[in-house]
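Mind looking over this structure? Questions follow.
Here the complex is missing a single protein chain, while all its other protein chains stay put.
Now for chain A:
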Amino acid sequence: MADIKLPAGKVDELKEVCKKLGNEGGELINALHAAQELFGYLPAEVQELVANEMNVSVAHVYGVVTFYSFFSMIPKGEHPISICMGTACYVRGAEKVLDEFKRHLDVKVGETTEDGKFSISCLRCVGACGLAPVVTVGEKVYGRVAAEDVKGILEEYK
């Protein structure tokens, strides 16, 4: 476990959220959403804090965090890349696009490059199926992406 100290302000904010949720295990997923929003990711220390506040075991929290792909224990990159794996994007070659990103950045899905610049995640449908396959980098949306376009997209952020 990384030995990091959490900023006190955010800790208080998270405790407040947990209190509003009744400090009750049934609301765990909502508490984790709030925690990830606050800290950007869910390091062990945050999970321990959430477990304490929501009165569930740390093992249970970790079980939930590792079950849902939305939750991450790795800080996202400066430019988080999301590749849509929804049906429309998938049939139009999203997997090849994803493979190309993985090859260029040398990381797997859910990981962040060593320099902290890029991270890759998959998502299911951004509601723009007409543009399939769709990739988002931060807030920016790219449509009809082909494997050959990947290098150019990455260049924009280097």
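Some notes on this structure:
The rule is short, and it goes like this: a contact is a pair of C-beta atoms (placed from the backbone, for glycine too) under 8 Å apart; a residue touches a chain by one contact, two chains touch by 3 or more; residues count from 1.
Just so it is clear, contacts and distances are computed from a predicted model.
Per its UniProt entry, the chain excluded from the display bears the name "Iron hydrogenase small subunit", taken from "Dipeptide transport system permease protein", "Iron hydrogenase small subunit", "Polyamine ABC transporter ATP-binding protein" or "3-isopropylmalate dehydratase large subunit". Per the touch definition above, the residue from A:N52, A:S82, A:T113 or A:T136 contacting the chain not shown is A:N52.
Contact with the undisplayed chain is limited, among A:I29, A:A44 or A:A88, to A:A44. In the full complex, chain A touches the hidden chain at residues 1, 3-6, 8, 11, 44-45, 47-49, 52, 56-63, 66-67, 69.
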